[in-house]
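Single-structure report; data block below.
A single protein chain has been omitted; all remaining protein chains appear in their positions.
Every chain is named by a letter (A and B) in the order it is written, and numbering of its residues begins at 1.
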Amino acid sequence: MPGHRTKGFCASALTLALCAVLAGCGGSGESVGGGKVVLRYTWWGNPDRAERTEQAVALFEKQHPNVTVQTSFSGYDAYKQKLATQAAGGDAPDVMQLDYRQIDQYASGGVLLDLAKEKATLRTSEIDPGLLGTGRVDGAQYAVPQGRGTETVVYDVQAWKASGVPLPRLGWTWTEWADAVRALARKTGKPGATDPGQSEDAFEVWLRGRGKALYTKDGRLGFTTDDLTRWWTFTDGLRREGAVSPAEQTTQLDGSVENTPLGRGKATSDTNWDAPSSGYLAIVKGGVALAPMPSGKDGTPGQYFKPSMFLGVAANTGHPKEAAELVDFMINSREAAKILGATRGIPVNETIREETASQLKDFDKTVADFQASLEGTLKDPPQAPPSGDNALQTTFQRDYDQVSYTRMSPREAAENYVTEAKAELRS
Amino acid sequence: MTTTDIPAPTARPYQPAGTPKRRPKREREGAAWVFLSPWVLGAIVLTLLPMAVSLYLSFTDYDLFNPPRWVGLRNYVQMFTEDPRYWRSVITTLTYVVIAVPLQLALALLVALALKSMKRGRAFYRSAFYAPSLLGASMSIALVWRALFNDGGTVDNLLGTGGWVNKPGWALLAVALLTVWQFGAPMVIFLAGLQQIPAELYEAAAVDGAGRWRQFRSVTVPMLSPVLFFNLVLQTIQAFQVFTPAFAVSAGKGGPADSTLVYTMYLYDRGFVASHMGYASAMAWVLLLVIGAVTAVLFRTSRSWVFYASDADGGVR
Partner (left out) sequence: MTTVSTSVSRKPVRWGRLALHLGCLAALLIMLYPLAWLLATSLKPADEVIASLNLLPSHLEWSNYKTAFEGVNDVSIWRLLSNSLLIAGGAVLGNVISCSLAAYAFARLRFRMRGPLFAFMIATIMLPHHAVLIPQYIIFNQLGLVNTYWPLILPKFLATEAFFVFLIVQFMRGLPRELEEAARIDGCGPFRSFFQVVLPLTRPALITTAIFTFIWTWNDFFTQLIYLFDPEKFTLTLALRSFVDASSQSAFGPMFAMSVIALLPIVLFFLAFQRFLVEGMASSGLKG
């Protein structure tokens, strides 16, 4: 039974009298092998996450002898594209890991199953309602957050301490942050931080600190050209002063910690997500520590606990019950949590989070402690961004490139961005 | 990304197939279709059908998830009139073609000429010069390239130019150099072509008192022109479709400041990142038509400079 995407696609192809070559329009879902239910489960991640996931899945298979789970993973960019191709071909895996930005698109495209249908199997009672709400589109729960993360100012402890600049503290403002990076630049002779102007994520934190949001509840742009101009003027000024990394450094960001200014030894701090910051341990000799993101003038916190990834079930899966069982296992099973640790972010199941907190080791513990220090101070996360956001993340960085390479003024670039964003959100 | 570079055969005049003398025509026609059958099947199912679908999609709004919606020429209109980034990508691609193709061909030809005149060690050099082409533009070579052309990287240290990959005016050159570096295929083809030039022609030229430069001008160049043309056409086609080196060197972003956002990368970006598959299909069709036109122009000009030893007019029709 094909999803309606496939039908729609073939119908269109038929109008061109092309579908004749295709032997009918069968769909996926006939995944039964040797009397066993076969589930396909995909995620993105690194080899460490893969190893731990494999162990958890093996345990699941032991507990559910009638189910075989076929797993597959790749790096994030590759994964996104592969999943899109599969979804377009009506061949989405039964259980898939999803990013915040993908949910709206996949849900409104009919790829995801409304998980309310499997309520009996999949428990969500132990997840913070605010966090759970991030997996909802138009009132239906299409995905369940699997772990949570938050942004952090990660810094070279040794270098920062040696500079004599006061260490960051909870509740510091953007102005204090700017003063700190300026002072760091003066004392250390290199920029205090990565230029945050290129990052839509950092902008969101700044924006929320001012009581606004990237998107309104009905999926429109939640800020104005003036807001963006102000942000980019702020970061552009710091860059010109040499307080944050120059364009030539910033442009080398490729998602790996190795290529950030901090990773390359060209800056003292970076704004990054908490869990991936573990990568710095191996490359920053002075050791790293995590500090909260700056907040608004009046102390309004901008950062929030963001679901680091979700699990969703394909709408056209042949085995919704077993798929829901797997999702439930990954999120609510104590044994699974023990194996998985914080590899997908700190667990969202609150009981498990409390129970496992003491067992976490190394950087997992650092991250857990960092999040615990923020507990209760942050606001609810926004709902999943509208599908247009996928394209806008790159656009944001591209438009800021025009600013940092001094080809456009912050206002010109902001106008460009807002125009593009409006067009993207309309379509 | 399988077709990265193209080996070419020796160009030969296009001769009509032999006229059968003893067997009836129909039987040979049947035989031809037997030989062709795998290709015909592949061409219909894996080329024509997908092409037709993508042509259809280019007139629709298709986000990969919902059924395509007919929008007529809107994608094309938007592309030509409302998308400045599209035009930037066109200019970037043209710049790349103009830099990479001549550089790569010149280097390939130069090395082939040097190797041709060698008596010993040719096989060694040929393999060694070919080695970079074995790599393709893999993940690791992308990292190597970015490290070499970074500020403080090897190139910066040697030439004092600063980083290349992080400066808008220079990054495309680093991308082009990655292509140029992998000149193995055209080199091998040039070498094959050079070895086919009969030694008698040089001898005759020498007897007429021609110096080396003269011999190069009046023997090597014309005799090699079919191969040169072949390389030129295929490398140009591929340069228009360049994706992997730009993607690799810019870590998939096309930066800095869109300076390496070549056409197919923007196409990929629109189709797979922004989920505007209809728009991407329209871009693909425009690209196909442009490459077709450029190729046609190359063929037109070839009449005045490509010399075929036999009288017929072109080995590559």
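Heads up, the rule we're going with is that a residue touches a chain if its C-beta (ideal position, glycine included) is under 8 Å from a C-beta of that chain, and two chains touch if they have at least 3 such contacts.
Since the structure is predicted, the reported quantities are computational estimates derived from the model, not experimental observations.
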Touching the missing chain are A, B
Of the candidates A:E54, A:D128 or A:E412, the residue in contact with the absent chain is A:E54
Where A:G90, A:G109, A:G197 or A:P246 are the choices, the one touching the absent chain is A:G90
Touch with the missing chain holds, among B:L234, B:V249 or B:A274, for B:L234
By the document's definition of touch, the residue of A:L112, A:L214, A:L228 or A:A275 touching the omitted chain is A:A275
It is residues of chain A that touch the chain not shown, namely 6, 9, 21-26, 28, 40, 42, 44-51, 54, 70-78, 81-82, 85-86, 88-91, 93, 254-259, 263-265, 273, 275-276, 278-279, 282-283, 285, 308
Contact residues on chain B toward the hidden chain run 1-4, 6-15, 17-18, 20-23, 25, 27-29, 31-36, 38-39, 41-43, 45-47, 49-51, 53-54, 64, 110-111, 113-118, 121, 123, 125-136, 138-141, 143-145, 147-148, 152-154, 157, 181, 185, 188, 191-199, 202-203, 206, 212-213, 215-216, 220, 223, 226, 230, 234, 237, 241, 243, 264, 267-268, 271-272, 277, 280-281, 284-285, 287-288, 291-292, 295, 309, 315-317
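Note that in this section only the chains that are shown with their structure count from here on.
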In the complex, the residues of chain B that touch chain A are 44-45, 49, 52-53, 56, 60-61, 63-68, 85, 146, 150-151, 162-163, 165-168, 251-258, 269, 272-277
Note: in the complex, chain A contacts chain B through residues 4-5, 7-9, 11-13, 16, 18, 21, 77, 80-81, 84-85, 87-88, 105-106, 108-111, 247-249, 251-252, 254-255, 259, 387, 390-391, 394, 397-398, 401-402, 405, 407, 424, 427
